[in-house]
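A quick write-up on the structure given underneath.
A single protein chain has been removed from this complex, and every other one stays in its place.
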Amino acid sequence: MIVVLKHGVSEEKKAQLISWLEALGLRIHISMGEYQTVLGLIGDTTGVDMDLVGSLEIVDSVKRVTEPFKCCNRKFHPEDMVVEVGDVKVGGGNFVMIAGPCSVETEDQIVTVAKAVKAAGAQMLRGGAFKPRTSPYDFAGLKAEGLELLKIARKETGLPIVTELMNIMDLHLFEDVDVIQVGARNMQNFDLLRELGHLDKPILLKRGLANTLKELLMSAEYIMASGNEKVILCERGIRTFSDYTRNTLDLAAVPMLHQLTHLPVIVDPSHATGIARLVPPMALAATAGGADGLIIEVHNDPVHALCDGAQSLRPEEFSVLADKVRAIRGIVA
Amino acid sequence: MIVVLKHGVSEEKKAQLISWLEALGLRIHISMGEYQTVLGLIGDTTGVDMDLVGSLEIVDSVKRVTEPFKCCNRKFHPEDMVVEVGDVKVGGGNFVMIAGPCSVETEDQIVTVAKAVKAAGAQMLRGGAFKPRTSPYDFAGLKAEGLELLKIARKETGLPIVTELMNIMDLHLFEDVDVIQVGARNMQNFDLLRELGHLDKPILLKRGLANTLKELLMSAEYIMASGNEKVILCERGIRTFSDYTRNTLDLAAVPMLHQLTHLPVIVDPSHATGIARLVPPMALAATAGGADGLIIEVHNDPVHALCDGAQSLRPEEFSVLADKVRAIRGIVA
Amino acid sequence: MIVVLKHGVSEEKKAQLISWLEALGLRIHISMGEYQTVLGLIGDTTGVDMDLVGSLEIVDSVKRVTEPFKCCNRKFHPEDMVVEVGDVKVGGGNFVMIAGPCSVETEDQIVTVAKAVKAAGAQMLRGGAFKPRTSPYDFAGLKAEGLELLKIARKETGLPIVTELMNIMDLHLFEDVDVIQVGARNMQNFDLLRELGHLDKPILLKRGLANTLKELLMSAEYIMASGNEKVILCERGIRTFSDYTRNTLDLAAVPMLHQLTHLPVIVDPSHATGIARLVPPMALAATAGGADGLIIEVHNDPVHALCDGAQSLRPEEFSVLADKVRAIRGIVA
Partner (left out) sequence: MIVVLKHGVSEEKKAQLISWLEALGLRIHISMGEYQTVLGLIGDTTGVDMDLVGSLEIVDSVKRVTEPFKCCNRKFHPEDMVVEVGDVKVGGGNFVMIAGPCSVETEDQIVTVAKAVKAAGAQMLRGGAFKPRTSPYDFAGLKAEGLELLKIARKETGLPIVTELMNIMDLHLFEDVDVIQVGARNMQNFDLLRELGHLDKPILLKRGLANTLKELLMSAEYIMASGNEKVILCERGIRTFSDYTRNTLDLAAVPMLHQLTHLPVIVDPSHATGIARLVPPMALAATAGGADGLIIEVHNDPVHALCDGAQSLRPEEFSVLADKVRAIRGIVA
C-alpha cells in the first residue's frame, strides 16, 4: 500500500502516522518527492482500512499495490482452473453450454425442454425452482417441487442441473443439485457465500447489477476462503443509464476477468438483455470474446411461460444458435 | 396497462392478442390512431407480465398506467404514515435523528457514544452487530454479543436501538431490538423481507446501490403485504460513474418518494459519501430537502474504529451539526 | 401520444386540457378505465413537449407512441442503408474495417501504418489531425498539416481517409476528406451536426459517453433532416460505474440499433476499452454480434505514440485479428 502525504506536513505528524502504521505490523519505506512525501507500506496490508488512512488529515491519497483477493488471484494461480461437473468440464479450454427455462413449471415442460436443449448440444440444464421476483405478487417458483422435477429431467437426459439457492435455510434441499447458482441480487449475501464455501460442490456466482469486478472477485474469495474452490463466474449485465435493454452486457469483463483470475467465466445473454431477439447476437459475441461458456434461457412455449418469457428462445432457435456458437468457438479457441 | 400495436398488424393477429388478454380476465378498450392501434387493458393487471406482452411480435410497446405497488402507494393512503418507536415518532412532521457507531466494539465505546449523541439531541442509537463486509478478511461485527452491548447502552440512555439483520436465521436474536435495519445489499433479499413482514416491529429499509425508487417501493411492499406496515425508507446513496465519493447521494429521491408513498423517508449521509468531512453539509442538505430524519455515524475515536472510521463524525462534530439541523428544520418544516 | 390523467380529475379540468391539446392541432380520443382516464392524442405530436404535459397538475404520466425521429427510422425505411465511400460500401451486408493511428504524427508514421493496415485487409484509413484532449496541456494534433499527411497516405495506398472535425470553423479544411468523424463529445454539438447535414459526404457519428440510443438517433436526424443521408453510426463505449476499462462497450446496441434504424452501425473497440489487450476479443465480439464494421487504432510504435498508445495494436497484431474477423464474419453474415 502506498500513502501519499499532503504538501507541507510537519515532521511530528509524519512521525505519529508512521508509528501508528508500524503498530499494525508494517514496515514503512519513506520516499521524498519534489512536492510530496510518499510512504510505502511493506508487509501484510490486507487488514489495513484504506478509506480510514485516506481520511486522515495529513494524507492526500492512498493506493493499494496488491489486490485484496488471494484465493482467486491469477498472480498466485497462473494455470486456468477447470471446474468439473460430472463429466462436464468448464474452463481451461473447455466450453460449456447451459440451457433451460427460467422457471421449472411442470414435469412435461422441464423434460421436453431438457431433451430439446440436449439434442442441440447443451451440456447442462438450468431451471429456477426458487425465483427472486421484484414484486411480492409475482410467481416465485415451485420451490422443493421444482427441484424434484429438475432431478426427473436429469434422469431422463443425463444433463447435470444448475439451479438457484436464495436462502441458507433451503440449503438441505440442494444436496443432490449439481451446481448451485448464486443470483445477482445475492452476490453480496456474505453469510450465504460463506456457507457455500463449506460445500464440495461447484458454485455458479453471478455478478451483481452494480458490482465491480473487484467486488465479484471478493465474493468468490468468500466462497474459496471457506474451502470450496469450485467457483464459476458469470457476467449477466450491469445497470447503467442505458434503457433499451434490461441491463448492459459488459463483455469486456470476460477478458479482464481472465487476466485477474484463473476461474472460468461464462456469460448469460438472456438476463443481460431481457429480449429474446438480442440473445443470439450477444451469445455469439460472448463466444467470440472468449467466454468459457453460456447460460441461456430456452422455453418450449415462451408466450405462456410463467416467468421471463420475453427473453426465452424456442428450442429450434437455440439449436440454430448452438451451431453458430460451435463454429465461432472453432475460430477463437 | 396500455399496449401499443405495431403499424400494419393484421386483424387476425390483433383478434388473437385480444382473446389472449381477455383470457387473463381483462376487458380491452381499442383505440385506433392515425398510424397505430392502442389497446387499453381494464381490470387487475398486477399479474400481467409487461415484458412478455412487450416482446410479442405485433406489439410496439407497453405502458403501465397504475403502479404495481398498493400497500405503500400514496394514491391509496393520502395521509403521511407515522412510525412509532417507543415514544419517538417518525414521519408526518416528526423529524428523527439516529446516531451511533458503524460497529459496536466494546461496552465502553457504545455507552460513551450513546450518551454523547443523546446529549446532542439524537433520539435513537444505531450500531452494527452483524456487519456486511466486502472482504472475507475484514471484521464482521461482534454479532450476538454486539446486540447485548446495544441493549446495555439503551438501558443507560433510554435511546431505542436500530441495528442491521443480515440473515433470517439470526432473527430470534433481534426480538428485543427496537428497529431492524435491512441493509442496501439486502434490499432485494425477498425471503428476508417477507419474514420481516410477519413481525410487529418497525423496519428501516435502505435503498440498494443500484435500485430505482420503484424497486425500493416494491421491497417495502413485500414487508407490508405480509402484514407489517411499519416501514421507514432510507436513501443512502447510489452507485454512479462519479468516483470522488463512495456513492452518489440522490437527494431528489426524498421529495419524489414523498409524492409516491406515505411512508417516512430518512437519509444516511455517512454511507452516501463515505467521507466524514462531507457528512455535515449533506446532512444539512437532506434536512433542507425535506427528509423525515437522518441516520449518522458517530464514533468517539474514528481513527481506531474497527469499521468505516473514515466516515464517522466525532461526538462534538455531531453536536454542532445537530444544532444546525434543528435550525434548518425550523425553516422548512 | 398517450396522456394518463390522475384519478378523480374534475370534468372541468379535463375539458380545459382537451381544449388546450386541440388548440395544438390534435384530435383527442378519450378512454375511461376502471380507475383512470386515458387520452389518445391523434395527429402530429412531434412538437408537443412531453415533459410539460407530464408536469400538469391533473396528468399522471405521458407516453410517446411514435418515435420523434423520422429520417433515420427503420419503420419508414425498411431496407438497410448502404453508405458508399469511393468503392467501399458500408452496411446492407457490406462489412468494413477502418484502421490507423489515434493521431497523425509524421509522414513516415502515417504512410507506414496505412500500408500495413491495407496489407492486413483494412479498407479505410483513420487518423486524428484535430484531437480532443481532456487536458489543455496534452498534444492536440497536427491540425491542417495532419490532414495533408493523411492525403499523402491515401495517395500511397488508395485507402479513403476518415478523420475527426471538432469545429465548424475548420470545415473548409475537410473538403477533400472522405469521411468526416463526429467524436463522442460532439454528438450533441447541434450546430455542427446541422452544418454537416448540408454536405454531400459520409459522416461517421460516434455515440456520446452518456447518450441513449434515442439521443444518438436524434443526432443522426439533425444531419439527415438537413439533407445529408450518409450517416454511419458508431458504438464506442459508454460511461458506467465499472472502472476496469475506460468505458463499457454496449454491444447490444448493435442489434438494437439495427432494429430501430436502417443506418449502418460500426464498433470502436479501441476507445471502448482503452486497453490494447482487450481490443482483439472485443473486435471479434462486435463482429459476431452483427456490427457492420470496425474502427481500430493501429500504431507502428505504440510505446512512443503521442496519444492513446495504451490502446493501439501493432500492425502484426491487427493482421492476426483481421483474419479472425473475416472468419467470424463468414459465420454470422
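Every chain is named by a letter (A, B and C) in the order it is written, and numbering of its residues begins at 1.
By our rule, a contact is a pair of C-beta atoms (placed from the backbone, for glycine too) under 8 Å apart; a residue touches a chain by one contact, two chains touch by 3 or more.
Please read all numbers here as calculations on a predicted model, not as lab measurements.
Novice: For the chain not shown, which residue from B:Val9, B:Leu199, B:Ala285 or B:Val303 touches it across the whole complex?
Specialist: The missing chain is touched by B:Ala285.
Novice: In the full complex, which of C:Met166, C:Leu196, C:Met282 or C:Ile296 touches the chain missing from this view?
Specialist: Considering all chains, including the one not shown, the answer is C:Met166.
Novice: Just the residue numbers, please: which parts of subunit C touch the chain that's not shown?
Specialist: Against the missing chain, subunit C presents residues 20, 46-47, 49, 51-52, 54-56, 68-69, 132-138, 140, 166-169, 185-186, 188-191, 193-194, 208-210, 215, 218, 221-222, 225-226, 239, 246, 274-277, 302-303, 305, 307-311.
Novice: I need the residue numbers on subunit A that touch the omitted chain, in ascending order.
Specialist: Against the missing chain, subunit A presents residues 2, 4, 7, 29, 31, 33-36, 38, 40, 42-43, 60-61, 63, 65-66, 75, 210, 239-241, 243.
Novice: List every residue of subunit B that touches the chain not included in the displayed model.
Specialist: 210, 212-213, 238, 240-245, 248-256, 259, 272-273, 277-278, 281-282, 284-290, 324, 327-328, 331-332
Keep in mind that, in the parts below, only the chains that are shown with their structure count from here on.
Novice: Quick one: report the Å distance separating subunit B from subunit C, using the average Cα coordinate of each chain.
Specialist: Roughly 38 Å separates the two chain centres.
Novice: Based only on mean CA positions, could you tell me how far subunit A sits from subunit C in angstrom?
Specialist: Distance between chain centres, rounded to whole Å: 31 Å.
Novice: What positions in subunit A touch 2 or more of the other chains?
Specialist: 210
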